[in-house]
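This is the structure I have questions about; it appears just below.
The complex appears here without one of its protein chains, the remainder shown in place.
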Amino acid sequence: MKYLKLKSENIKVFYKDFQALYDVNMDIQEKRVTALIGPSGCGKSTFLRTINRLNELIEGTRTEGQIYLDEEPIYEKDRDVVGLRRKVGMVFQKPSVFPMSIYENVAYGPRIHGIKDRNRLSEIVERSLKAANLWNEISDRLNSPAARLSGGQQQRLVIARVLAVEPEVILMDEPASALDPISTSRLEDLIGELKKNYTIVIVTHNMQQAARISDYTGFFLNGHLVEFSRTDELFVNPRDKRTEDYITGRFG
Amino acid sequence: MLTNNTREKLIKAFLWLSGLIIVAILFIIIAYIAIKGVSAINLDFILEAPRRAGKEGGIWTTIVSTVYLTLVSLLIAVPIGVGSAIHLEEYALRRSWFANLVNLTAETLAGIPSIVFGLFGFVFFVIFLQMGWSIISGSLTMAIMILPTITRTAQEAILAVPAEYRENSLALGASKWQTISRVVLPSAVPGIITGIILSIGRAVGETAALILTAGSSLGMPGGLLDPARTMSVHLYILAMEGISMDRAFGTAFLIIVLIVIINYLANLSLCRMSQVSRQI
Partner (left out) sequence: MGKYIEDGLTAYRMKAKSEKISVPRPHRIKPLNLERGIEWLLKLSAAIAILAIVLITVFIFARGIPLIFKTGLIDFIFNLKWSPSHGSYGIATMLVGSLVITLSSLIWAVPLGILSAIFMAEVAPSRIGNLLGRLVELLAGIPSVVFGFFGLIVIVPFIRSHLGGNGMSVLAGAIILGIMILPTIISISRDSILTVPKEYKEGSLALGATHIQSISGVILPAARSGIITAVVLGMGRAIGETMAVVMVTGNSTIIPGSILSPVRTMTSNIVLEMGYAAGDHQAALFATGAVLFIFIVILNLVVSFSIKAGKNYAN
């Protein structure tokens, strides 16, 4: 029994006059990993950022179409965007920790959502750091500046920070692109763990990675979603010639 | 070839000389005032109130007036300046007519001579609003004078906060104001402090505008509506009316010490600022 967590319906995005996405339709299943692949500039990040309505922060962007989260339309006039973003967390390409302590970074989300009780905050911080596989490494220096952590640790800290708000969906935009191979494989393990409880949409340039970790894959090209299907099907048996060219490296 | 080479060397020597002249000018001014002024300074000079129009006694009331006036003007200008910096950098659309106008205004305000501010403060605060020559008239005038500095430095500091901080915070479900107040502003604090320090320097040294708005009464200011004489105004009157050159030297020296300290602090907080942005 599958549950449709997110549904995108004819999504079009414009940056001023430039159209970055053309009628993207995609069904994203709950507690599955959905990977988005495609050449640089094809609109993967743009699509990801329509899901938590982060694109509208850029002056001059326009979005048409609709996205449903739990069957609720998110592009609606009086939609509570803050609540939406609380449900849909996002991990960016470059880990960007706030200039605060490790503890404060993780506690940031719960705090802004009104949790003041210290015990409860500590509990959330610990739980999130454990879930992000970071707790063992840093539990003894929660109060030191987060900026001193290594790149891989920072990326996991950012994930812990997202988990602390208890989202249902986690969007990841090339989360491994700045990491070394070891940190990358740890991150992939973590994603495997997280998908038990969360719906994950991940952009990646690494096709092996997409094949390894995802259940569904979407291939974008020039703003079009060319093909979307189960990962095993898409990589073994692509339906579209362009997908085949891309995944076999014969592209361009 | 040789002549070319000597010419090159000559010109470079000339350039070194010009650099040296700048150092010499600064050194002579500070050294002269320090040497002549340091003997005038002792605890009594600082802590005693002036007597006989400043001929005798110390300069305590003028120190208090300076601090008082500076604090009140900061109290007025900092919230307004930081507020408008936030508006310009976080809320206003680039190139909106309002933002352009505010920026243009800040530039113009920064270029207006003190004496014009003084005239305005006199006719508007002292006369029109009937505040008289007082701390509040002086501070309000001063606040307008330092507003561009505070706005500009805060703007730069806010601009230097990485965009990722904002995106990350918003993506965690924070509202715009939560993001600004909890992530952006704390990162911008060193820059804002730099602006405050620079403004203190300006307030300590200001004379022309304050003579016309705060008056030159030597008494100890009690409330906001009392007139006051700051150290710089005191120095002017002591020197111009030949009241006491000794005390003028002492006052000038104290002002220079203050300015050197302020300058040092400003550099320190600028360093901090660049460190913070390097950390990112």
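All chains are identified by letter, namely A and B, in their written order; residue positions are counted from 1 within each chain.
The rule we apply is simple: a contact is a pair of C-beta atoms (placed from the backbone, for glycine too) under 8 Å apart; a residue touches a chain by one contact, two chains touch by 3 or more.
This one's a predicted model, so the numbers in the text were calculated from it and none came from an experiment.
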item	value
Residue among A:K7, A:K87 or A:R230 touching the omitted chain	A:K87
Residue of B:I63, B:M131 or B:L147 touching the missing chain in the full complex	B:L147
Contact residue for the chain not shown (choose from A:K7, A:K31, A:R212 or A:R242)	A:K31
Interface with the unshown chain - residue positions in chain B	4, 7-8, 11-12, 14-16, 18-19, 21-23, 25-26, 29, 32-33, 79-81, 83-84, 86-88, 91-92, 98-99, 101-102, 105-109, 111-120, 122-124, 128, 144, 147-148, 151, 175-177, 201, 204-208, 211-212, 232-233, 235-236, 239-240, 245, 248, 252, 255-256, 259-260, 262-263, 266-267
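The definition used in the following text is that only the chains that are shown with their structure count from here on.
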item	value
Between chain A and chain B, centroid-to-centroid distance (C-alpha), Å	47
Sites on chain A touched by chain B in the complex	52, 54, 57, 59, 82-86, 89-90, 92, 94, 96, 98-100, 108-109, 112-113, 147, 158, 161-162, 165
Contact set on chain B toward chain A in their complex	93-94, 162, 164-175, 178, 182-183, 186-187, 276, 279-280
